[in-house]
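Below is one structure; the comments refer to it alone.
Note that this complex is displayed minus one protein chain, with the remaining chains in position.
So that you can tell them apart, the chains are marked A and B in the order they are listed, and the count of residues begins at 1 in each.
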Amino acid sequence: MCLDTLIPQIGIITDIRQETPDVKTFRVNAPEGGKLFEHMPGQCAMLCVPGISEGMFSITSSPTNQEYQEFSIKQCGILTDYLHGMETGSEIMVRGPYGNHFPVETELKGRNLLFIAGGIGLAPLRSVINYVLDNRDNYGTVDILYGSRSADDLVQLKEIQEVWMKMEGVDVHLTIDREQDGWDGNVGFVPTYLKELGFSTDKTALVCGPPIMIKFVLAALEEMGFGKDQVYTTLELRMKCGVGKCGRCNIGSKYVCKDGPVFRCDEVDELPDEY
Amino acid sequence: MQELVNRAGELLADGSVARVLGWKAGDLSYNPEPAYFENAEALEQFVYNGFCGANLSKYMIEASKLEGKTLVFLKPCDTYSFSQLLKEHRVDRDKAWIIGVGCHGKLDIERIREQGIKGIELVQEEEDSLKIQTLYGEKELPYQSVMLERCYVCKGKEHRIYDELIGESKETDTGERFAGVAEVEAMSPEEKFAFFQRELSKCIRCNACRNVCPACSCRKCVFDSNKFDSAQKVNVDSFEEKMFHIIRAFHVAGRCTDCGECSRVCPQGIPLHLFNRKFIKDINELYGTFQAGEDLETKGPLTNFTFEDAEPGIVAERG
Partner (left out) sequence: MYKIEKEKLTALFQMIAADQELFLPIRNGGQVNFGPWSEAVEVDLETLNSVKSPKDVFFPQSENLYTVKQNDGHMCIEPEELKNQDFVVFGIRPCDVKGVEVLDKVFLVDPLDSYYAARREHATLVSMACNEPEETCFCKAFGIDCVEPGGDVAVWRVGEELYWKPLNEKGEALTDKVKSLLVEAEESCVAEQQAAVRKIVEKLPYADLSLDGWNGEALDAKFNSDIWEKLYTPCLACGTCTFVCPTCQCYDIKDYDTGSSGVQRYRCWDSCMYSDFTMMAHGNNRTNQMQRFRQRFMHKLVYFPANNGGMYSCVGCGRCVAKCPASLNIVKVIKAFQEKGGEL
């Protein structure tokens, strides 16, 4: 029987990594092994803990990963507090995938890609980056600009340093907000560093991070000559049903859970100024 | 009414007040809405008639935070609410210029409809009657027969707090204030339960009663807390139906001025005032007669301790 999309499946948390002081990455598998469902990069899923709450989180692992799915979650509320207290082997309810995805098989194919992320914003972009790296020939150059408050707040640092930085045709630029002992990389905010690096406008930008960072990055990209149809971003609003019915994430005529969370910047311009 | 408009215009023009809080004419005869007026042109839409039952004191909580004074028109019953809010430090006396308006009792559109009147095109208020033009013929009703419930047990047409007074009032009370409560008290437990079950089962948890109540001015109502399992937007079972109203009555007990707004706004016509009046009756019996909002000095019995206060054992004695 085909169950209603509001009814979750039961998954098992098979691994938990502490990425930064307030971010953990959870690996979820189906009880009998393997993945709970297939997804495309940028899509999200609802993680539910009965009696506590449910929340929409982007799936940070790429669909090219055949074995498991991962969620990088920042501790900032009732649900995430509970999740951070969980242990491997615990059961968790998952429903999804929800939302649209980055057009990796259509518009983005063959393009030079510029990923710009801040803090936990790397989580959704990571699924795209790994997808692109697993299908390397389908895409042009790859630049990754990632910044966080401090070196301890860089998510997935190990993967960045040991995998991405070592790949050909991939340029990684890291930055942190303030000077820190033991850090000899760039120091400065992401939008500032972006302008300093001065990327050519033959790239398509994918931006994700805290709203304030997105705002300044978009302004910087425009200044640098990027057209609005060359920049993709993700919007985040409170979501409950995940399927565009309950009205919570409604903005303009769009539902962020269904028509988003991925939007091209010219689409974002058409939305009312409520974000 | 013209006197009110003129006075408001004067105070706006000479800068004594920054805005006027009154009622604006609706598009039907009977639906004026509370509104702010900022200039003489806007005042052309001002109206004060028998359908201005809305109590404007609660809007003064927000108006107190705005720049400059707000001229507010308060009916006698509204002034009790304002005084009570003042005692609770929820409104700023210096931000309010109060004109106490005369009142002949206010009309209840639901009572008019209950007389089988529909398709109302125009309502004309005469001295003692209403001439109603409808799509289905002309009707006439005695004014006194279709007033809001609270007008029949009016506490008196004397304004408790004001800066000036405009307009004549007319006494309207004909009933015994606690008659409704006594009627329910006289029922057997089974009848009482059936009565409340029938009334409260209609409740749709719209929260209009809470939001309009001047005594309910908490910035974050306890019922909106997300730490409860119950939804606060729906009565999942019959226990929840009653729980909300009984708890809310407890929360406002001793501070409720009996302004009657809760019953006026309930879309399902639930006689909510009965709960609050029962509490007032009990408080009067246990602590001596007390009317919230009557003045600015008297301490509320539930927020003040005296050695004459009733002992807890009285619960067992009188039930």
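A few points about this structure:
The criterion applied here is as follows: contacts are C-beta pairs under 8 Å (C-beta built on N, C-alpha and C of every residue); 3 or more make two chains touch, one makes a residue touch a chain.
Predicted model only: the values in this text are computed from it and were never measured.
Touching the missing chain, out of B:G68, B:G119 or B:P142, is residue B:G119. Listed residues B:A13, B:M187 or B:C206: the one in touch with the omitted chain is B:C206. Residue-wise, the contact with the chain that is not shown comes from A:N250, picked out of A:N112, A:N135 or A:N250. Set against the missing chain, the residues B:A8, B:A54 or B:I161 yield one that touches it, B:A54.
Mapped onto subunit B, the footprint of the missing chain covers residues 26-28, 31-36, 54, 59, 114, 118-121, 134-136, 198-199, 201-202, 204-208, 210-212, 224, 226, 229-231, 233-236, 261, 264-265, 267-270. Interface residues of subunit A facing the missing partner chain: 3-8, 10, 48, 50-54, 76-77, 80, 91, 93, 236-238, 240-241, 243, 245-248, 250-253, 270, 272-275.
We take it that only the chains that are shown with their structure count from here on.
Distance from the subunit A centre to the subunit B centre is 52 Å, each centre being the mean of its Cα atoms.
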